[in-house]
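Excluded from the complex is one protein chain; the other protein chains are retained at their positions.
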Amino acid sequence: MADPILQVRDLHTHFFADEGVVRAVDGVSFDLFPGRTLGIVGESGCGKSVTARSILRIVERPGRIVSGEILLRRQTGAVVDVARLPVDGPEVRAIRGGDIGLVFQEPMSALSAFHTIGNQLIEAVRLHARLNRKRARERAIELLAMAGIPRPADRIDAYSFELSGGLRQRVMIALALAGEPRVLIADEPTTALDVTTQAQILTLMRRLQQQRDLAVILITHDMGVIAEMADDVVVMYLGKEVEKGPVDAIFHAPRHPYTRSLLRSIPSVLARPRSRLATLSGSIPHPFARPGGCPFHPRCPDKLTGLCDTTVPAEVVIGEDHATACHLYTTQDAKVPA
Amino acid sequence: MLAYLIRRLALAAVTTWAITVVTFIILQLPPGDFVDAYVAQASALGTAISAAEATALRHAYGLDQSLWVQYFKWLNLVVHGQFGQSFEYGRPVTEVIGDRLWLTILLSIGAIIVTWGLALPIGIYSAVRQYSWGDTIFTFLGFVGLAVPNFLLALIVMYVGLRLLNMNVGGLFSADYQLAAWSWAKLWDLCKHLPVPILILALAGTAQLVRIMRANLLDELRRPYVVTARARGLSERRVILKYPVRAALNPFASTIGYLLPYTVSGSVIISVVLSLPTVGPLLLHSLLSQDMLLGSTIILMLGVLTVLGTLLSDLLLMWIDPRIRLGQLR
Partner (left out) sequence: MIVTDAESRVAVATQRQLIWWRFRKHRLALVSAVIVVGFYVIAIFADTLAYTEPFDTQAARSYIPPQPIHWFDADGHFHPTVYALKGRRDPRTFKLAYLPDPAEPRDLILFARGYEYRLLGLIPTEIHLLGVPDGRPQDALFLLGTDQMGRDVFSRLVLATRTSLSIGLVGVTLSLVLGVLLGGLSGLYGGWTDTVIQRVIEILRSIPTIPLWMGLAAAVPASWSPQQVYFAITLIISLIGWTELARVVRGRFLSLREEDFITAAELAGASRMRIIFKHMVPSFLSHIIAAVSLALPAMIISETTLSFLGLGLRPPAISWGVLLQDAQNLQTLGLAPWLLVVALPVIVVILAFNFLGDGLRDAADPYG
């Protein structure tokens, strides 16, 4: 396998609110390779989006990266720690859009209603390449065509509210790729779309990935999407990674009870989006009312009383590239469910 | 867009109608009819009005008929630009008002421009640097601006001007030009006198608009499109000025709907305190001396002009908002 293009090491991003500290991301590590897709999965509120924003350094106040490294191999070959760069400096800005593109969940509100698509797209193109207006416009039309938008030369002067949800998301993808990045972060790109459109967008993303050898981080709460798209998977719960590994291992030999219940909750790939995880009891605790010990223990069917509620489990390697943070795999006498 | 246009026009029409009704009520409210007042006033001035003349006047205004007839007769006259005679001045009301209406408009428009010119940058600053020292200071000043009634501010400025600067900040013209015909020199004189009243008039409105702009922008700053714009690598300044500020500008611009009546109201008061030759002092004087035709005409004109101004700005707003232009919003 080629060298990783992005390495996240023990990332912690916290929000310092008046009421207390929200540990939105609390120790996440992964490697990302060109041409491969890393899926980050977990219920909503578990810190997936904050992870994505941390990588781009667009976490808003009162949040900030507390510790950890974000090592990015830039187009030039140099490796920089994005977490150490000044937040609105020229290098970070060159990385945003130039090295890493971002696609967002809400295709409606992620585009400005007061500017045409062309206006926003041309701006993005010219930000990362020295092109005159005319060339930039041609380039923008190419990008729209590449994103599978019919009649791109007409659509470029449209406003976002004149387009359907699917087309808007295609515009978002075109925008994210305007600066020719080699990493694409897609944060729930299909959550707001209907099933057919969802499939089309995923197909488009796969095609673009192959064409451009993109490294993709795909964030979702939908195990079906993970099964379809991901090569590697990180499962997150309350800001912590509870299990990670190759997609086959995660699906065929899931270890963490949380991963198991997530898996049990997929009826099929064609499930209604946003349907609740059926077999998981209870809901995510309030960010301020974080349980002690293993964060998952109040909902865990296999919890070891006296251990899980007091001690935070360390990550243990349980197979090739496969690791989990669960006491079931650290103590001798625990009965590991098969 | 057509629906929006029709809605606005209809509302303006209904408002104008409501203003005529209110004006008519004001005209009718004082005890006795205004011909009585006219006769009394005239005889006090030594020019007797014959009973026949009085009857003719009564007939012209339909004072001997039902209120409805009176209203429509009056409306008919007003629509044809016949506002009647000022009893006190013995001249047509329009003549008495004369230039004063234009000066009122000038003052109000000037104040609105200054209001926006101040509120926009301050509002942006306060939102982007929320809870900073600057924001706190502007917020506090804003509260003071809100808390000091217009006339009090005018009074204080006048006193301070007199005491500390030893100058009279009242009036819109120097003594030399007060009665002179219009000339470049007189215009220049006017320009020199305008800033103080305009600033006084603009202060309270500015305070409110800053709060509106700040709140709107804070709202917009949280939206996903700001995050995506940042994620594309735009500089912070460009992100904010191009996207959320543009979005916050619309609700901000639509505040003209209440800023205009507010400013016109304020202009009446501060004109009285600073003795500006606008319709303000004239209105007060006519109301105090029960010269109701003059008073009600001024109220009518101010009301209708405000509605027209609001309508104009609404149309402008429609034109600058693509969502309305393309029929997305109504």
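As written, the chains take the letters A and B, and residue 1 is the first residue of each chain.
In this section, a contact is a pair of C-beta atoms (placed from the backbone, for glycine too) under 8 Å apart; a residue touches a chain by one contact, two chains touch by 3 or more.
Because the structure is predicted, anything quoted here is derived from the model rather than measured.
Colleague: Using the document's definition of touch, tell me which of B:Leu155, B:Ile212 or B:Leu241 contacts the absent chain.
Modeller: B:Leu155
Colleague: Any idea which of B:Met213, B:Val307 or B:Ile324 touches the chain not displayed?
Modeller: Touching the chain that is not displayed is residue B:Val307.
Colleague: Can you list where chain B touches the absent chain?
Modeller: Looking at chain B, the ones touching the missing chain are residues 11, 14-15, 18-19, 22-23, 26, 29-31, 143-144, 146-152, 155-156, 158-159, 162-163, 168, 170, 257-258, 261-262, 264-266, 268-269, 272-273, 283-284, 287-288, 290, 295-296, 298-299, 302-303, 306-307, 310.
Here, only the chains that are shown with their structure count from here on.
Colleague: Express in whole angstrom the distance between the two chain centres, defined as the mean CA positions of chain A and chain B.
Modeller: Here the centre of chain B sits 54 Å away from the centre of chain A.
Colleague: Of all residues in chain A, which touch chain B in the complex?
Modeller: Chain A residues touching chain B: 53, 56, 58, 60, 88, 93-98, 101-102, 104-106, 109-115, 120, 123-124, 127-128, 159, 161-162, 172, 175-176, 178-179.
Colleague: Which positions of chain B touch chain A when the two form their complex?
Modeller: The touching residues are 223-225, 227-236, 242-243, 246-247, 250, 321-323, 326, 328.
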